[in-house]
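Only one protein chain is missing from this complex, and each of the others stays in its spot.
Now for chain A:
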Amino acid sequence: MPAAAPASPRRARPAQLAPLAARQALPSPLLPPGLLERLLAEAMGRGADFAEVYVERTSTTAVVLEESRIKSAQVGLVQGVGVRVITGAKVGYAYSDDWDEPALFRAARTAAMISQGGGAERAFPIKRVAVPSHYRVAQALEDVAVARKTALLTRADKAARAFDSRIQQVNASYVDQTRHIAVANTTGRYSVDTQDQSRMSVHVVALGKGGERRTGMYGSGGRVSFSYWDGVTPESVAEEAARQAIATLGAVDCVAGPQTVVLAPGWSGILLHEAVGHGLEADFIRKGTSLFAGKLGEKVASDLVTVIDDGTVSNARGSINIDDEGNPGERKVLIENGVLKGYLFDQLNAKLMNQRTTGSGRRDSFKSLPLPRMTNTFLAPGDHAPEDILKEVKRGLYCATFGGGQVDISNGNFVFEVSEAYQIEDGKLGRPVKNAILIGVGPEALKNISRVGSDPMPDPGMGICVKDGQMLPVGVGLPTVRIDNVTVGGTKVG
């Protein structure tokens, strides 16, 4: 069952944006095109419809702060090559983290075993295609000195502790990744991309009266240059985490049962990700295991609902110049004014369903097969002023910040966890509420959306989506929204 969550618990001179041309002219650190062509030929050696070579080299830097000290700094390199061969609906896959030619050819031959025929000797020339740029960075994050990264966390720790004397524990982490990928396939398509991502998170524990402990968690990031942290400062991230923890001290038990809920803008986009996004992924649709299968053109949500998945948002965490099959990321309207308009396709499911890929084939590394996945998923803004949405609710629950969520694709049941919530009484925020969770069935919840705010907002940039054990960076976004008659989990009855 797929799930998404904010990534759990982690001064520089502003850098200049390098011209795009300079970046693309860098010598590829990956395999030479000639070798890719020979591997493709080997993979087609027993006859097949299609073969692909996926090359990846990812370096990761991670810094952890605990008890006001930099506990550790680490750097890692993972690299490998995956070879995929498709015959009809059958897929053979093999990968190797050894870049020696004999190991690579062995992988190609292993993947080829899925085909039973004898292939004729053929050449599969490839041609590098131009790739759009949605996230140029001035300097690869792997080339930024570690000391500049550790400094962010020290500043965050100080700011969180200075925020309120009741802040007892601060754990902060910073992680970045520079991921170089190259994808070549037997249609001749060869594309290369570098995908940087940077993310900081701060996790705090506040101590209240009578030993009460509340946590706060906040972070930020994206496919950004390191200079991003001059704008979104570690102080601002830490203060938001501390604010959440302090605000929820003295929270009362959540009342269980159906309520009217108002969702604050931003992270609440997890609702869309779980309630509709996963159910529109083409693998579930093709297999008929999603409740959205066969519903194209049908009304699946209220008129106010327009859902978009967009891999082309500048510098967003879920953006992709190319997906992991080498196709460009796209902007897709999935639901328009409540009507189901489209699904998310990778290449294989698109072919089997006689459709066009939407550039949604993503994988977490060379060790995995691509799956249709979301990028940045958001709800288009509506006409309602956010203040009015709250004012109209006599009694209900205001959901301010969110933990993770999960969905069961077949029956559409989804949950999402609310880490900061308040009672609404006569259109105003009341006491904080603890331990709230929302549960619903995708289309029903979407039909119950009765107000959509005019205040679109993306999440701050640290979402992780899990499907089949594969973890990917994603973005979500939602304006202020009111949903009627939502089942709220809690401990208090009546």
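In the analysis below, a residue touches a chain if its C-beta (ideal position, glycine included) is under 8 Å from a C-beta of that chain, and two chains touch if they have at least 3 such contacts; residues count from 1.
The rule is simple: contacts and distances are computed from a predicted model.
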Self-check item: Absent chain [UniProt protein name; select from "Sugar ABC transporter permease", "ATPase", "TldD/PmbA family protein" or "Hydrogenase maturation factor HypB"]
Solution: "TldD/PmbA family protein"
Practice problem: Return the single residue from A:A138, A:A247, A:V333 or A:I437 that touches the missing chain. | Solution: A:I437
Exercise. Specify the residue from the set A:V224, A:L291, A:L334 or A:A350 that touches the hidden chain.
Key: A:L291
Self-check item: Full-complex contact with the absent chain, from A:D49, A:E235, A:D408 or A:D484
Solution: A:D408
Quiz item: Where the complex has a chain not shown, which of A:V205, A:A247, A:L429 or A:M471 is the residue touching it?
Solution: A:V205
Quiz item: What chain A residues would touch the chain not displayed?
Solution: 1, 3, 5, 63, 67, 69-80, 89-99, 107, 110, 113-114, 146-147, 149-150, 168-169, 205, 207, 211-215, 254, 256-258, 284, 287-291, 367, 369, 403-411, 413-415, 417, 434-437, 439-441, 487-493
